[in-house]
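Read through the structure below, which is laid out as structure tokens, and then see the notes.
In this view, the complex is presented without one of its protein chains, the others remaining in place.
For subunit A:
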Amino acid sequence: MAKDKPGTIEVKSFGTHHVITQPNPLRSALLRVPESDLDDPVGRAEKALAGLSGEFKAWMTVEADRLSAAYEAVKQGGFNNETREELFRAAHDIKGDAATFGYPSAAAAADSLCRIIEHAPDLDAVPTELIAHHINAVQAIVRGRTKLDSAVVAGALSKQLRGITDEFLIHANRERPEHLEAVMAPSIVPNE
């Protein structure tokens, strides 16, 4: 859609690689504005996001119920490719979305569950309670958010779950250096 005059691609060839450059095809979308320009697209977007926030509770409930349903399927049929994938995807979505929806502790609990699914050598050998506690924690955080003391409790709950999970994963992966390194590597997302 951003249309500039047709440019030419320049290819410089070296011994092992080619470097390809072309005039910036999106240049026409870049506007030079005076320093006094008051337009604030980020502020506008933040306001629009705040306008959606009335729906976040309902969205989060849908996500938490999807996670519980995925875990029910695991309880019924055990872990197989399909149930594992769905449980991981449901937890992974909460890990990514929940903080945006105002539930950072649910995101932390879901992240901890994702780590179990990704790094446990044998999911059938993971204590059932460990996974169940994660599912219950997410549900409790989502359902109990309106209580005044819930943010502190939710934060402590997620932190405790993460500690137990890390302990389990470090022990379970003691002979698997690649996984051990991944388990112990810091996240690129800064802590709250």
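Observations on the structure shown:
We take it that contacts are C-beta pairs under 8 Å (C-beta built on N, C-alpha and C of every residue); 3 or more make two chains touch, one makes a residue touch a chain; residues count from 1.
The working rule: contacts and distances are computed from a predicted model.
Missing chain, UniProt protein name, picked from "Iron complex transport system ATP-binding protein", "Helicase", "Amino acid ABC transporter permease" or "Response regulator": "Response regulator".
Touching the chain that is not shown, out of A:89, A:143 or A:176: A:89 (per the contact rule at the top). The chain omitted from view is touched by exactly one of A:37, A:124 or A:175, namely A:37.
Subunit A residues in contact with the hidden partner, per the touch definition given at the top, are 1-3, 6-26, 28-35, 37, 39, 41-42, 44-49, 52, 59, 62-63, 85, 88-89, 92-93, 95-101, 104, 107, 111, 114, 182, 185-189.
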